[in-house]
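Of the protein chains in this complex, one is absent; all others appear in place.
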Amino acid sequence: MSENQPILALDNVSKIFGRANQPIYAARSVSFGLHAGRTLALVGESGSGKTTAARLIMREYHPDEGRLLFRGEPLGKASAKAIKAYRASVQMVFQDPFSSLNPAHTIRYHLERPLRLHQRQLGRAERRAAAEALLERVKLDPKLIMGKFPHELSGGQRQRISIARALAVNPQVIVADEPTSMLDVSVRLGILNLLNDMKKQDNLALLYITHDIATARFVAEDIMVMYAGQIVEWGAMDSVLDNPQHPYTRLLLAAVPDPDRRFDAAQPGELEQIETIRRQAALPQKDIQQVGENHFIRPIPDMVIG
Amino acid sequence: MSAPVLSIRNLNIDYIGAEANFRAVKDVSFDIAPGEFFGLAGESGCGKSTIAFAVSRLHRPPALIRTGSEILVDGRDVLELDKDALRRFRWREVAMVFQSAMNSLNPVLTIEAQFYDVLHTHKGMSREAARERAAELLKLVDIPPDRLAAYPHQCSGGMRQRIVIAICLALNPKLLIMDEPTTALDVVVQREILQRIDVLRKRLGFAVLFITHDLGLMVQVSDRIGIMLEGELVEVNDAQTIYRSPQHDYTKRLWASMPKLHGDQIRPEAGA
Partner (left out) sequence: MTLFKQLLGNKKALVGLTILVAIILIAIFAPLLTEYSPTRRVGRPHQPPSWDHWLGTTRLGHDVFSRLVHGARVSLAVGFGAGLMITIVGTVLGIIAGYKGGVIDEVINFFTNMVLVVPNLPLLLVIAAFVGQAGPVVIALILGFTSWAWGVRVTRSETLSIRQRDYVKSAEMLGEPSWRIMALEIFPNLISIVGINFIGSVIFAVIAEATLGFLGLGDPNTVSWGIMLFNAQNASALSVGAWWDLLSPCFALALLGLGLALLNFAIDEVANPRLRTGGMLKSWSRMVLLGEGKL
């Protein structure tokens, strides 16, 4: 496997719902790769397709078009053994700290189970030690936390445990689906920093899905903007944020609450403009245009670049 | 300030438990001037929603507003109002938009019926008069009057929220309380709605008590901001002052936890 080959890649993947004569594309021709040691942010509004992308990666959905590539090999026809290896390599951290842990089980159970399933060679004592080591990695005290039930812990602690659980199987890819959107503001950075540290320590590929673009800038080097199932603009974070080229990206960035800018009143005709942008951005676009060194867009018709 | 539209004095609210009581709001006092946009910010459990509910006296047991608290709307103590006076007070003087306002529209009634409900109850309007008024109000929030015949589920989330706002403005209240009204909406829709509120505020002159945990948004839209921590109001000031020169440690910590979209990024060690 070459240095630059992504560990996990989506190749022209589409996911279609609805009937044959009225297909609804939850994801349309989505292609991207996750590289070791790098964080890719996937941003978009609700219904943009970012959750669909996560589910495709976690194999909750299967692609209707295109394919998933793991270490260069297509996953579609993989053997049971390969699927098991995939499961241990790709883990997810969920959005809701209140439903991502089973209220009926202790933290010990949550951490030892993955160890039992994917590291069978460990004996009982080794497993116990490994679980404790995991908690320490996420900055929690095993003596205080191991025997507790999820409802006895705060949202931030639960997210840390979710991360610990994901790390238990020594994954190569972590998909974090809005991991901090349901946490208090003062707790969010701690979790994001933790993800960052884990990524560096284990050389993970991290996919960070969010609607909060400011946090995306904080954690990720690369960014993809999705709308209506398509990736409309992608590339290096600074390039995309400082010099957005796609009208939808510009719309999105202008709408993000920025305390440094005073709230501006609506311009005449602005509403119609927004409607037009949305409508055009939703049309299927095949072409890809490079607008910077690591900066690409799917241009809409009659677009002016620059 | 000249006679404030809302004046909260020494507000103490407890949640009564079988063994111990929990003080959700601790001796909070602040004023809102007529036509002002006041933001109340804080993390979960700080008591901001509790205060919002108290103004319209919407609490249920085990909540208890302690004696000695005063909530004055246009000089009248809301806590002293009897049931009839309270009914007249709600919607007319103070209207509230809830967090799940999109779900506070009755799913089996058309939009027109929802307007009629409020207009008839509080102003005794006939169906025709209510329909006219409803169309007027929908125009205020840029919704075509043909939507009157639609049901809530046929409207998008943003549109439903705008409809709720229109209903709230039906009786020209002096104060509009909004409890996380745009949290469940996308940023673009959120911006559209807030722009509308701004326009309407300047036109109709109502004040807004805006509650949210989105600090960036708060600074952008508010005239003044109050920061709450565990039931206490720790800092109140102009929006820009609070943002650029916060006095309280907690406020400073909050700003340090907010990643920036442009310019220098906050230091990564912050918030560890």
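First chain written, first letter: the chains are A and B, and each begins at residue 1.
Here, a contact is a pair of C-beta atoms (placed from the backbone, for glycine too) under 8 Å apart; a residue touches a chain by one contact, two chains touch by 3 or more.
Everything quoted here is computed from the prediction, not taken from an experiment.
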Touch with the omitted chain, as defined above, among A:G49, A:G66 or A:P114: A:P114
Option touching the unshown chain, where A:P103, A:G123 or A:P301 are the choices: A:P103
Option from B:I16, B:A85 or B:A149 whose C-beta touches the chain left out: B:I16
From A:I16, A:M58 or A:A266, residue that would touch the chain that is not displayed: A:M58
Positions on chain B contacted by the hidden chain, ascending: 14, 16-19, 57, 59-67, 79
Touch list for chain A against the chain that is not drawn: 58-60, 84, 87-88, 91-92, 94-96, 99-105, 113-114, 117-118, 149, 165, 169
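Quick note on the criterion: only the chains that are shown with their structure count from here on.
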Chain centre separation (chain A, chain B; CA means) in Å: 33
Chain A-touching residues of chain B, taken from the complex the two chains share: 43-44, 142, 186-188, 190-192, 194-196, 198-199, 213-217, 219-221, 243, 253-254, 257-263, 265-266, 268, 270-272
Touching residues on chain A, where the partner in the complex is chain B: 45-46, 184-190, 193, 196, 211, 213-215, 217-218, 241-242, 251-263, 265-266, 271, 274
